[in-house]
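Note that this complex is displayed minus one protein chain, with the remaining chains in position.
Coming up: subunit A.
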Amino acid sequence: MSVAEIHPTGGFAPASAPLAKPRAPRRAPSGSWLFALSWAAPLILLVVWETLCRSGYVAPQILPAPSKVAATAVRLASTGGLFNDLAVSLARAATGFAIGGLLGFTLGVAVGFSRVAEAAIDRSVQMVRAVPFLAALPLTIIWFGVGEGQKIFLVSLGVLFPIYVNTVLGIRQVDPKLLELGRVQGLSHWTTIRRIVLPGALPSILTGLRYALAVAWLALVVAETVGAQAGLGFLAMDAREFLRTDVIVLTIVIYALIGAGSDWIARLLERRLLRWHPNFGGGGR
């Protein structure tokens, strides 16, 4: 079939229309069917996992059945212990995120606006950023012991860089023509920042935020695994002592759920704060 075929009516038809139409019903599965498949596949994997465990092919010390993990979740939740550990972990992540985020944002704003601040700060931050922050783990244990300080420090360190980098980038990418408009409209320095620079930098800052959320959880998992008296990591390490793989798997699942949840919150923030943006906001033309 040629790219542009000549219609019986004599005119040229757009190439896509005659090619796509007759094939569509035969080749392309419907959207709802694909949606069902996308959920059926992981469910089938769960069933296979359950079957393998129940039939004894996989020992429970290696990998517990999903139903066993679920039962453990219910049992730990009913005693309240699970929620206590979850709250401890969430508090650590939130505190570390707040400290690292605020620091990264402040440094990013300073460097984004001032060439002097850039000269003074940026190279040092970039150098420290080049180090995988988890490599600092042994050092943080010497500095802080295995208490809360060490965990919060590690989370803050991990969160700081993505927020910093994306804040600087966002501010630097603000359209100079809009800044010029601000001058023509007679905006004060502060109003220019509030009305033009920060909104213009927001998509980039939110990207940094989303990345930072993922890093925060990674940092927390590593920090809690090393030594803790409470928290999800403590729960997992404590379970390891007694070969309680069901508890370990449960903590992994909870970490995953929290990761997905924080990503969902970040996306919600983007949709809410970037309503005006063609790539995020719904509706429009």
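Assume a residue touches a chain if its C-beta (ideal position, glycine included) is under 8 Å from a C-beta of that chain, and two chains touch if they have at least 3 such contacts; residues count from 1.
The criterion applied here is as follows: contacts and distances are computed from a predicted model.
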Missing chain's UniProt protein name, "LemA family protein", "BlaI/MecI/CopY family transcriptional regulator", "Dihydroorotate dehydrogenase" or "Sulfonate transport system ATP-binding protein"? "Sulfonate transport system ATP-binding protein"
Of A:Leu202, A:Val215 or A:Ala228, which sits in contact with the chain we cannot see? A:Leu202
In subunit A, positions touching the absent partner: 177-178, 180-187, 191, 195-196, 199-200, 202, 274-278, 281, 284-285
